[in-house]
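Comments concern the structure below.
Here the complex is missing one protein chain, while the rest keep their positions.
A and B label the chains in the order they appear, each numbered from 1.
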Amino acid sequence: MGWQPVVLWADGLIWLTVGAVGLLFWRGADNIRAGWQSLWRQPVAMAAGLILLCYVGIGLLDSLHFRLRLPAQAGMSVQYSVEVNSVLDVLIARLSAYQEQSYSAPLAKHLFVKMPTTLPDGHLVLGYPELTLYQAQRLGRDEQGAWRHWPEKVRLGLRGVLMGVLLAAAMTLLFAGWQAHRGGVSLRDLLRTAWQGKHQLPWRTGWATLTVLCVLGAMMAEWSTVYHVLGTDKIGQDVLYQSIKGVRTGLMMGTLTTLVTLPLAVGLGIAAGYFGGWVDDAIQYIYTTLNSIPGVLLIVAAVLLMQGFIETHPALFDSAASRADFRLLFLCLILGVTSWTGLCRVLRGETLKLREQDYVSAARTLGVSDWRIMGRHVLPNLLHLILISMVMDFSGFVLAEAVLSYLGVGVDPAMASWGNMINAARLELSREPVVWWPLASAFGWMFVLVLSANLFADSVREAFDPLGQRR
Amino acid sequence: MMTYLIRRLAYAVPILLGVNLLTFSLFFMVNTPDDMARMHLGIKHVTQPAIEAWKVQHDYAQPLFYNAREPGWRALRDTLFFNQSVRMFALDFGESDDGRNIGEALRSRAGPSLSIALPTFVLGLWVNIGLALMLVWARASWLDRFGIIATVVLMSVSSLFYIIAGQYWVAHLWRLVPISGFVPGADSWHFVLLPIVVSVMAGVGNGTRWYRSIFLEEIGKDYVRTARAKGLNESRVLFRHVLQNGLIPILTGAVAVLPLLFMGSLLTESFFGIPGLGSYVIDAIQAQDFAVVRAMVFIGSVLYLIGLWLTDLAYTWADPRVRFS
Partner (left out) sequence: MSESLLQVSNLRITIGKARVVDGISFAIAPRQTFVLLGESGSGKSMTALSIMRLLPESAHYQAGDIRLHGQDLLGLPESAMRPVRGGMVGMIFQEPMTSLNPVLTLGEQIKESLSLHQRLHGRALHEAAADLLQSVGIADAAQRLHDYPFQISGGMKQRVMIAISLAGNPALLIADEPTTALDVTVQAQVLELLRKVQRERGMGMLLITHDLAVAAYMADQVGVMYAGELVEMAPREVFFKQAQHPYSQKLFAALPSQPDQVLQAIAGSVPALDKVFEGCRFADRCDETQAICRNAIPAWQDLGNGHQVRCHGVSSPFQIKPGPALVSSRSAQPILRVHDRQALLKVRDAQVYFDLRPSTFFGKRRQLKAVDGVSLDLFPGETLALVGESGCGKTTLGKSLVQLQPLTAGYIELDGVALGGHSRRLLQVQRAAIQMVFQDPFASLNPRMRIHALLEEGMVALGVEPDATRRQILLEQLMTQVGMSKQALNRYPHEFSGGQRQRIAIARALAVQPRLLVCDEPTSALDVSVQAQIVNLLRELQTSMGLSLLFITHNLPLARHLAQRMAVMYLGRIVEQGDSAAIADTPAHPYSQALLQAVPTLTTHTLVSLRGEPASASHPPIGCHFHPRCPRAEAICQVTYPALRTLQDGRQVACYFPIDPVAT
């Protein structure tokens, strides 16, 4: 079957960003590379970084979009499906394959609410019908041998644990092999020092985190063959599937918004600090004005206007995905426009100090042009601040998505996002008996991402600015 | 000193004008009155006369900046910009799209908003400073390490979670306070208790962490070493020298948000059904009532600028270096 790649704007931007960040660390300024190396020596950074990588991996897989070719019909040119899918969709297609009728608890076999069901004898009764996924998958899965006596959940879980441990060990070994090859030591020696905790990298922390991640992943994969691991929501959709799909939205919000703030904050901050005078006055006026408008209200107003725009110009968007994409981008844009002022002010102040540094004076006596001084003497000495603020802001933007979605001005309601999940589920806690899993799942996935981002940000600050003033 | 403060006050005028221009262009130029009328009258089957009638009815029929049909200064006065934006400087906010007086609503709703925001602010400040001092006191011990981790965890939790969890456990399961609602007067305390506690919780992670770093920075300074060299004990060093210096940025920063307390909180008020300004905004958003949103933007900016000015004032009061120069 053929396919056609679809590059949504957000996808393009996110891949560009990944490329740019990679380039910065690979070929970038010396201080960034040195900081990067000392960053991974911190156990917290290692653990948080691996978790973040996991999220980023999911998000990136979900950012490779394509359309499938429809079965060829005689006399027609090649047609592609209207539906846009991502690579991730294909990988976790199993999760969304079986739609239930309504709520079901995590790892349940039956629906959580009573439904009229037809019994085999043809009677219609009110009861808890068996889930379609369970019905379809358990058949032919009755195991033989020693496994027989174990309950199915435990059996699948244990198998997941085993696979996870093996997978983690294999990955660690692979990485160790590469490191040993690069460092010119034998794998044995490397593993021994790593195990004793004497290597400069925190191998044990890395290995433990990897094991936990792999075990969790493998267990979910195992269970998901027969169960809805995190249950289903009101309209019977798999909660795990939605949570995973929400990863991309959260990451996009965090990354693209940061991307919007950076040029504004960096460009204007440095210009204001370096040139001073009326440039400084003008830039300060702009950011005080923007700051004085309540951010939420500005965002709300802009998003409402944008909704109007989408409604009146339906022709511009050829698919639901591209409409959601536009909305996401716009949200990032407006969120970014309201949040660049903090970093801008910091950079302005820092540039004011740097401008008076003797090495800038020296460059001026040597006839170096203003732009070159800003590029070679000022900016490189601000990079660590920019990086730190980037990582610190990231988690704030992820959290903001949930709040904005709750207020009705977030991402497209049809788009999978944790904010939308929370918004849809907020009345469920007052049900009797309580339905907690959609909320818990959304909050949980978000919490793990934000917590690792925050911990990572702390380590980044530690590594790039240990004394608050690295020379 | 006074002239400095007056100058700072005068500085607010161009900024407010900027805010007005920005919101005006957003609300009237990007989204024209015609669009508004169509939105309110239903997207389809709208006739041009119906639109014009709606505009006249809601005072949106005038030109944007310059009314060529009127002579002299009325050419500037009888415009949308003058009537919709400039008149706000006189605190005249007009009517909302459903015909009610906005100014009146603001007055009646500020009270409930404050009854939550003010205690949250005061309590939050105390709790955060107290916890931060405790962590600084025990710096480099297990308590400090635990505290740092706890603050990171607390600040990584979505504010929605605090509200939802608080409502579920405290109000729903344990039935200690009502889930939502508000009555004016002295009886309001059991309605505002939970929102206040929840809001303080939501801010404690960030606040404690920030204040802790401020205090730690102060503790590394030379004058603290001098104080220790005098033979002062650690609590006196901490409470007299470090606290007094650290409080300057903390309090002046806090003063900046003081006026904004009037605005209330969108989330808390809407979840707990408090009839304050926050829920006013939410209602306006849901009804797409731009007149209200515009008024709130203006008030927010005014309050922010008052906050900036109060910060200057607080600095001159708190910091002798500013007071005497």
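Note that in this section a contact is a pair of C-beta atoms (placed from the backbone, for glycine too) under 8 Å apart; a residue touches a chain by one contact, two chains touch by 3 or more.
The structure presented is a predicted model; accordingly, all values stated were derived computationally and were not measured.
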| task | Return the single residue from A:Pro106, A:Gly236, A:Gly295 or A:Pro380 that touches the missing chain. | result | A:Pro380
| said: Touch as defined at the start, partner being the missing chain; which of B:Leu80, B:Leu135, B:Ile214 or B:Ala227 qualifies? | reply: B:Ala227
| query | Touching the left-out chain: which of B:Gly72, B:Gly99 or B:Pro320? | reply | B:Pro320
| remark: Residues of chain A touching the missing chain are 29-31, 357-359, 361-369, 372, 376-377, 380-381, 470-471
| Interface residues of chain B (partner: the chain not displayed) | 3, 6-7, 140, 221-223, 225-233, 240-241, 244-245, 248, 318-321, 324
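One rule holds in what follows: only the chains that are shown with their structure count from here on.
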| task | Indicate the whole-number Å distance between the mean C-alpha point of chain A and the mean C-alpha point of chain B. | result | 29
| Mind pulling up the chain B residues that touch chain A in the complex? | 14-16, 18-19, 22-23, 26-27, 30-31, 35, 39, 43, 152-153, 155-161, 164, 167-168, 172, 179, 217, 260, 263, 266-267, 281-282, 285-286, 288, 290, 293, 296-297, 300-301, 304-305, 308
| message | Please output the residues of chain A touching chain B within their complex, sorted ascending. | response | 285, 288-289, 291-294, 296-298, 300-302, 304-305, 308, 311-312, 395, 399, 402-403, 406-409, 422, 426, 429-430, 434, 439, 443, 446-447, 450-451, 453-455, 458, 468
